[in-house]
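What you see is the complex with one protein chain gone and the rest in place.
This part shows chain A:
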């Protein structure tokens, strides 16, 4: 009985917490805390101290590219194998696995774009205490200390990062279960026998027992057994009514990283939290476990829909990154020796010359798999982006239209509804590129089908959109209705492509269609089959302007533990536990592949996903899931997308207007204004909310929303160029200021403003009833131009900007050239051949640089056929030079206008084109704003030219 009440007590508390919590908020009781996740609880109970691990230097093997070494845990004598690689581009890879695991442990496949190319490691010195290896560049070294085991990565005398310096390396080796029936029988019989023996022996020899107890060998054995004592939750674990059978027992891995000199760490999305990660000592660690969280709360470390186990560390001197390649449930603890210190306290430290340098300590804990960590050594933010991109690839280059505005709602009810919404945009002269259909468009939530009444002739509908040069996205979720009259289900079942439950039958869970199966997307043959389902002849009613949205791919299982799949479900040899965070990644991968294949490899796909993992950037866009129509949700969309951008996923957006609840008109307008300046720009709304198409809030608000969307469209050339750049380099599109101003600590924690590329700074208005905002304009010797008024402001200042409801504070960096298309039309495709206006913003040195990128906007031909030009202004000469002389592309677009901000009045302006023709340009000079506008230079955008101001 005691046990029962003990067990019931926390359940009761939980139940109380659940029933007392408000009606609107996440039901936290549905999701585990670290304490409720047994491996997290076990691992977190380990406190920093001397590590039981020792490096066995005699086992060291060093080849040209790899060092291997055995580690031993002195407590249980289990040996681990350490592998250390030096990878191209200043990356160190550290892999730790069991030397002889009872069975294979999961290593994440398919996330790395290739086997990372290595570079030679060389031994600098070695003694009985450790080994020093050279990392080549910049006197970088790795020191492997033997007892206790730790790794220090140094540059000169400076420690950049230490591993296991706090002794938190832990590796739960795979083991035989000891509380099984047979084991128990033998051990019980044995102990009974022992006792009998003892009784007899004590009668015979009272000293024998004592002697036995003092036997040192025996003592060691007891110690070892204590070490491996079976704790609750090792072999079975229950959460709410769900039990996890854990046939493989405990298998967690953990490692600590110390970052001397670091006070700012970022990344590890997805969390609804600030850009700068917080210390976690007084609460739960940040959790990475893809979950469908109903009505998520803000500013906490709870897991959300996606997981990218990548953290960036930054200080004014250096940026580094840690990529923890593990797809199991993961928790990340962050602590800092300066956290909690007040600014005054820090100042005191400084004045008194406190010896303690700031340091951030990070600890990663995963439930299964191995330790496989990539240490990206920067040193600049852009180096880290390049390093991470070299491992997991870059942002997929989307079709240009996908960078436009998307109109979504759960749901547009039928074809007539779609037609009338489409017509509404024309009537109110608001551009859009994609209209979206949520789950209700299907025949009974059977994906790849259409409701026979409401969407009786999808091709007719799609053709109607195509006639307007617009497109559609229809949802395809990975849960498949169990229905023997459903082709997709039958095929998956007959091919045995479903994930299996622990007993080997097809796993079935509850989702939108009712009982549903979940295809095993970790299988390449399953993904191939899935991709083939997008062929035009398979996906009936689909056409080339129909694209795809993968939702619910965490996977969401309404009746599963934490609304997801049981961890003991089986993906072939592997447990769902091992692959969980990869599921959504694979779903999007297979879907994107399907869209590529249906066009014979010609057309670029566009796929939106809710769940994601490291590498998901290669397959399309993500959004921040089911947010709410609240001001704080608008605010948090900025740090959420910034965090994603830092770890490679640039194509990010939040539901404009908020998914749950109904926004006030002011909030809706502000959200459009913000969303227009975020990479993925889509309005979306819950089924139960009133309609909110842009024209439903009176003519003034329609005009405000129209203006925001039009600003997006004028900037499409710049956005597209940013996507191209992200695709080429892995740099984020939406960037925290510190990425461009890494030495300016004032930028390190900013997350209410951001940069698009290098040249546009956006400080959206996200406060209700705001009369003004204070934007930090970075750069000591820089200037910024208000893009609406052309007013010039100095950098390195906090600028108060009075705002009205129509204000979207946006600034162009002095020294940049931004191309726009100011003829905003119905959709991006309609603007294809339109002329450009160049905005040349001069810096104090009176120079500026920019680029112009043009291609066909939708095919993979961009790999060879494109225009990429450098635009530069110096010495009163503006010129366009070819950056890609080998590429072929011709455009009908021309330069219709050049606006030079911060200019002085010339006496004349001469245009010289590549054919040697010279002509004089008309111009207009606004002396009050120092704006020079060159009228209709008229040259083709794809050729060389010079414009000379005299």
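We adopt the following convention: a residue touches a chain if its C-beta (ideal position, glycine included) is under 8 Å from a C-beta of that chain, and two chains touch if they have at least 3 such contacts; residues count from 1.
By our rule, contacts and distances are computed from a predicted model.
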Just to verify: the chain that's not displayed, which of "Sodium/hydrogen exchanger", "Sorting nexin-30", "Spermatogenesis-defective protein 39 homolog" or "Glucosidase 2 subunit beta" does UniProt list as its protein name?
"Glucosidase 2 subunit beta"
Which one touches the absent chain: A:58, A:127, A:356 or A:467?
A:467
Please identify which residue in A:413, A:597, A:729 or A:879 touches the non-displayed chain.
A:413
Which of these touches the unseen chain: A:77, A:100, A:242 or A:823?
A:823
Cross-chain touch to the chain not pictured, restricted to A:47, A:157 or A:691, is A:691
Name every residue on chain A in touch with the hidden partner chain.
413, 416-417, 429, 453-454, 467-469, 687-691, 822-826, 829-831, 834, 896-897, 935-936
